[in-house]
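Have a look at this one before I ask anything.
Apart from one protein chain that is not included, each protein chain of the complex appears where it belongs.
This part shows chain A:
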Amino acid sequence: MTARIGVVTFPGTLDDRDALRAARIAGAEPVALWHRDKDLKQVDAVVLAGGFSYGDYLRAGAIARFSPVMEQVIEQAKAGMPVLGICNGFQVLTETHLLPGAMLRNNHLHFVCKDQRLGVENAGTAWTADFAAGQEIHIPLKNIDGRYVADEHTLDELESEGRVAFRYLDGNPNGSLRDIAGVTNAAGNVVGLMPHPEHAVEPLIGTGGTDGLGFFTSILKKLVSAA
């Protein structure tokens, strides 16, 4: 018994194959989803992968949010289906308002690609249960529009409700407010982050770390135990 994890491909999505591979390595059944499909193919969870959907010429994630597939993703996320937004996927989730805040261009204006140390602050979400609160993990970061912003009230609310899921350690790589690297919704089923856990699932590949696997094993255990 395993779970079906869907990965959406928008035109311009780049890390879809990587996310499918990560789901497979974790033991899930990976399912490719196409942006024009309204049918989610009975998946148990959805990953919105990184890239530059529709070229991101308007604003990152702004057009992808209106894709046919997103109707179902939004509806089912609101009903509790786990959704993970990585990088461009996180940007799409903020555009849909499933997650609060928005992403601006990095404060240094450059694309940045590096191995990033993160602090896990909320180990209670659907995607972080295999971590411990306070755990430090290494996950590759790569983006140009990665500066997380929200108004002070929203930020205070996120902090007080424990919805800051990940924070950057060893210095802020892009000017994100309060060093926020990822957030969760109140229910804990929708999580978004800028770093790329799907790039940290195999020794030897990428940075050689496997801390990213925890995202996929977390969701798998949750889905399998619920079934």
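Simple rule for what comes next: a residue touches a chain if its C-beta (ideal position, glycine included) is under 8 Å from a C-beta of that chain, and two chains touch if they have at least 3 such contacts; residues count from 1.
The rule is short, and it goes like this: contacts and distances are computed from a predicted model.
Between the listed names "Polysulfide reductase NrfD", "Peptide ABC transporter permease", "Zinc-binding alcohol dehydrogenase" or "Phosphoribosylformylglycinamidine synthase subunit PurL", the UniProt record for the complex's undisplayed chain reads "Phosphoribosylformylglycinamidine synthase subunit PurL".
The hidden chain makes contact, of the residues A:14, A:62 or A:149, with A:14. Where chain A meets the chain that is not shown, the touching residues are 11-12, 14-15, 17-18, 21-22, 50-52, 54-57, 108, 110-114, 140, 142, 144, 196, 198-199, 201-202, 204-207.
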